[in-house]
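The following block contains the structure, expressed as structure tokens.
Only a portion of the chains appears, each positioned as in the full assembly.
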Amino acid sequence: MSVGGMRAPLVVESGPEEEEEDVEVEVLHSEEELRLSVHPAVGVLGSGDFSRSLCTRLLASGHRALVGSRDPSRLPRGLFPEGTELGSQMEAALGAERVVFVALFPEHYPSLVGLREALAGKVLVDVSNADRLGRGAGGSNAHRLARLFPQSHVVKGFNGVSAWSLQTGAHDGSRQVLICGDGPDSKAGVVQLAHRMGFSPLDMGCLGAAGALEEAPLRAFPSWRGPVLTTLLLFLFLYGYGSMKYVLFPYLAFGQNHFYQLPLETVNQTLPAVAMVTLALVYLPGLLAAGLQLSRGTKYRRFPSWLDCWLGSRKQLGLLSFLCAGLHGIYSMCLSIRRAAQYSLLNAAYRQVRAEIPNSWVEEKVWRSDLYLSSGILGFGVLCVLALTSLPSVGNTLNWREFTFVQSGLGYAALTLTVMHTLFFGWDMAFSPGSYSFFLPPMFVLALVLPCVVLVGRLLLALPCLACRLTKIRRGWETKRPRTDQEVGITNGVVADG
Amino acid sequence: MSVGGMRAPLVVESGPEEEEEDVEVEVLHSEEELRLSVHPAVGVLGSGDFSRSLCTRLLASGHRALVGSRDPSRLPRGLFPEGTELGSQMEAALGAERVVFVALFPEHYPSLVGLREALAGKVLVDVSNADRLGRGAGGSNAHRLARLFPQSHVVKGFNGVSAWSLQTGAHDGSRQVLICGDGPDSKAGVVQLAHRMGFSPLDMGCLGAAGALEEAPLRAFPSWRGPVLTTLLLFLFLYGYGSMKYVLFPYLAFGQNHFYQLPLETVNQTLPAVAMVTLALVYLPGLLAAGLQLSRGTKYRRFPSWLDCWLGSRKQLGLLSFLCAGLHGIYSMCLSIRRAAQYSLLNAAYRQVRAEIPNSWVEEKVWRSDLYLSSGILGFGVLCVLALTSLPSVGNTLNWREFTFVQSGLGYAALTLTVMHTLFFGWDMAFSPGSYSFFLPPMFVLALVLPCVVLVGRLLLALPCLACRLTKIRRGWETKRPRTDQEVGITNGVVADG
């Protein structure tokens, strides 16, 4: 039986009340009572897809499912799972022991007001999604329902659950069900029900959170927007820069036709530059945060919100950097199967034969190419390990120390290898005037700026004087208000780790 | 306290209500009672590996473990964890507070009939696996046990759990334990026990499901069979086609020896064709489902079972397509390190020098090769993202809108890029009579058919007239029985998304 006097008559008969979770009931006086209490009746208003899937799950987890429809005679009975009890909305409302799911479109909530008395004291679960973003505080469907039924307890929840995972059990769908609501005991009842249905309920706080819950399914990849946009703009800028410097200007100035480079070579020149800058953007905010803490002399002041936001985007930036690096790798490995490469080689062979040079080996170029390939491959290998630990199922198995080692240690290793890759690639080009045609520096020089800044910043922070101070600050010490050690407590790395 | 009158006297004394979850015991009168109730005694019949591992877990989670053996004197005591109470079967049956695990081979169940009285009212957990498939309804081991012990409550469960995860706790093994049974309260008791042991029990319904549970460990990759077979047959057919057209017939007709192409080139020609067709097969059933819904004018009629089955195999087909595409990528990137490629290049250089052609550049071929490489790489990149979201731990973090964007939006993007890749590759070959040697069209033409059909179908469904109708149907509208809007409820995408 559920909480809160829903089955008052029974309680009177049986004397003591009982409560259960996954768990049982003891002092029962009759067969009928047993049946009722072990199969609590759950009401479902509405007869759409969600309602049907819900019934499947409710019945499978040992509940009775009372479906209430405005016109039960027209209900397509065959679509509901066997065992569903179909009836009028009033029957469902009255029959439900404690919890009633409201599976209607929000615009039809007002049509339920006739049930107000029947639903008094019961828990109404609002499972609806928002139809658009930004309805403001109090504008959520759940609030609307709560205003319509002041005597009932409205709990928001289950709206993110797909009908599919309701039907099949949470086998391979997510098991997480977000729930919020104002009444702690009504919420607890729904939490318990979700547990029985095989889900992992997560309490998201009071009903004020309902708006966020309802809008969540409308938002697609909210945490990816900024990073993707940044990476895209960076790509467009550098691609434009590259096509001007290497394709457009040579054509305008000397009539050289390099347009064939646009679909592949210029892209493959731009991708590594984007990957490097993005990887530097992953580690820059941590340095800025450390700098702020050092200059403020305390960690107990909030970072400016743009920095908080940037710190929160590091994982996404890192993965986008990895994507660019991976594409660059594939493009590079395809370089030699291009027609252009074959033609160049054939023409070079022709020229070599004509010039009667038996051996065209240039030791320095051989070393250079092998070194930049090696450092590039190793850097990419390290990035792969980093990306792997971004998978939730892998990252969750790491403790804090391991996570720091991977994300910070391996991350800087990858950045260093990448910079080496670029330096070996650039070698002497950076200092040859020919590379600065049209007064534009080569793209790899542009790409090196930010990573080098980050590496230098990291080295500065590793200086003993700064490192000690930073460690002290992160353990809770403050310049102005030296705190008693005892209050410090245990730090587990909430702040950005530079 | 446990379910069902096991501690009846206490209940009588206690009067008022109780509440419990993972947690025990309330009205206790003595030290001894406390000890008993906080360490509920669980019986285990049988002394094999499973029994031992079970005891380890039971003891670790705060239970007493009473092991019953037919001949306890011969039990290898050292193999059981310390604290296990070894005794006769009767002792274990009598001593168990509520739950008794039956960890014997099913063929020995009849030897337990002597315990019938001792086990009356208790919950017997059948942990056995099936020895073969297809024993039919009621033929499960659990049913057999239930028939032997009509006064006990038989619950099926724990049979999929490996002894390893029993011993170590569910640290890195799966935590999911499937359970089914007829008595809701006996089942709830086992669910609770599983919770205490650190597992995530999932209620699979009544004892009728026991057969499926017992057979599950016998089935290897049931959902992969169809897709793997399809892909394999497709591969064999296309490989045969390719080796006939490009290797066998040229040899028979003109004596050309191209047999060296069989291990790598023909495979690398076949793989992309298989990948494309399989990717088209992922999206075809969604189109068929949409077409059926449009023509029937309702979504409330079941799809034919072959279509349901096909819809359920889309993920597997997609991953197989990704595998083929990945192998094609690796093969292609290895093309230039083949001896054959080097010899061809050397011979071409020889010919070029002999023919005195200083520049063998063909602008059109250069563009073509760069374009088809680019579109291929991008298509593969998109497929990678798709494959990533098939990982349970990644997919579970997506909401419905994100999942649809990835699976439908990115999926069609990948298909389009793949078709472009093939078209750029084919370029004018498709229209040159030379490609149709032996009256067989080139393989890439075959591979293009299905993907083009799917793309055209998708475009048709995007026509406003059809798209509107389909949206209405999927929101619950029906041609014949226009339903009241109110009944519609919330759709969360149960049906195939075209």
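Note that the chains are named A and B in the order they appear, and that numbering of residues resets to 1 at the start of each chain.
We adopt the following convention: contacts are C-beta pairs under 8 Å (C-beta built on N, C-alpha and C of every residue); 3 or more make two chains touch, one makes a residue touch a chain.
All of these numbers come straight from a predicted model, not from anything done at the bench.
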Subject >> Subunit count for the whole complex, all chains sharing one sequence, 2 displayed >> reply: 3
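Everything below uses one rule, namely that only the chains that are shown with their structure count from here on.
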Original post:
So what's the Cα centroid distance for subunit A and subunit B, whole Å?
Top reply: 23
Subject >> Partner subunit B, residues of subunit A touching it in the complex >> reply: 15-27, 34, 38-39, 46-51, 53, 60-62, 69-71, 74-76, 79, 103-105, 108, 111, 127-129, 159-164, 167, 169-176, 196, 198, 216-221, 257, 260, 263-265, 267, 323, 326-327, 330-331, 333-334, 336-340, 342-343, 345-347, 349-351, 353-354, 391-393, 397
Original post:
Which residues, counting only subunit B, touch subunit A once they are in their complex?
Top reply: 1-5, 11, 14-21, 172, 184-185, 187-189, 191-192, 195, 200-205, 300, 329, 332-333, 335-336, 345, 348-349, 352-353, 357-363, 365-371, 373-374, 377-378, 380-381, 384, 391-397, 399-402, 405, 476, 481, 483-494
